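Note that this complex is displayed minus one protein chain, with the remaining chains in position.
And then chain A:
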Amino acid sequence: MSWRVIAREDVRGTMLSKTTWLAVGLFPVAFLGYVVAHDYIGEPNFPAFVAGLAGVVGVLLPAVAILLGYKSIADDRTSGRLTLTLSLPHSRRDLAVGTFVSRAAVVLVPALLALAVAGVVGAVRFGSEGVLWFPWFLVATALFGTAFVGFAVGLSMSTTADRWITLGGLGGYLLLVTFWGSLQSTVLVVLHRFEFQVLNDMPDWALLFRMIEPGEAYARLVRAGFDVDLAGLYVAEGAPVYVSAPAALVLLLAWAVVPLAVGYRRFRESDL
């Protein structure tokens, strides 16, 4: 169980860094800021507020998770701190698990705390309709954040080349957060010989293709708790089972685990 020792040490080290505080400090600013903004731009009810909040989470949480994870192991490796850690009786797997758990905690604890406070303030302002599902929203958010921490820590294990790490972090964010939907639409339109009609009536497989985007899977999970205008594609009549909420859950877990496993494999097989 020596991953616990590593996780504890990594939490201590990470918490003392200014970058960490600046990054996680964005959570209360953004989430509480949204409480104020929702007054102007959203419908004054709690589910709509949560849906709006999920939109803010969807942009901010991946950025912070990648920022605090994508160099974690690579930096220690090139600087020689890893030499010290792995001289002690820790395995590389302990290191991978410990770092992942630590970074997940450093990102998620402040994010969920800020969301909880925002949720309470939101409930006071916009009514308590559906408020019992708010913990579910926090769980979904935790899963969503974990997916990006897994991606980032996996990336940090896969290479020591700075430019690949930077490219991977930035590219990962742009692809998974910004451009996935456009990419999916483009592929779909090309496959259907530029009949744009297909975008309004997607084949079932294309729905899954779209929900692979972590933000879509997250929205699908939030929709499972709140009857709001989110992830409408997947709850339409006749939507296949592989775009149901449990499928979204599996997809988010896969986003956390698969990059981590791939990165770990590369890390395990390489010389320090």
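Just so it is clear, a residue touches a chain if its C-beta (ideal position, glycine included) is under 8 Å from a C-beta of that chain, and two chains touch if they have at least 3 such contacts; residues count from 1.
Keep this in mind: contacts and distances are computed from a predicted model.
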Tell me the UniProt name of the left-out chain, picking from "Ribonuclease P protein component 3", "ABC-2 type transport system ATP-binding protein", "Cytochrome C oxidase subunit IV" or "4Fe-4S ferredoxin-type domain-containing protein".
-> "ABC-2 type transport system ATP-binding protein"
Touch criterion as defined above, residue of A:Val59, A:Val187 or A:Leu272 at the omitted chain = A:Leu272
Touching the absent chain in the whole complex: find that residue among A:Thr83, A:Ser128, A:Thr166 or A:Thr186.
-> A:Thr83
Can you list where chain A touches the absent chain?
-> 2, 5, 8-9, 12-13, 16-17, 79-81, 83-84, 86-91, 94, 269, 271-272
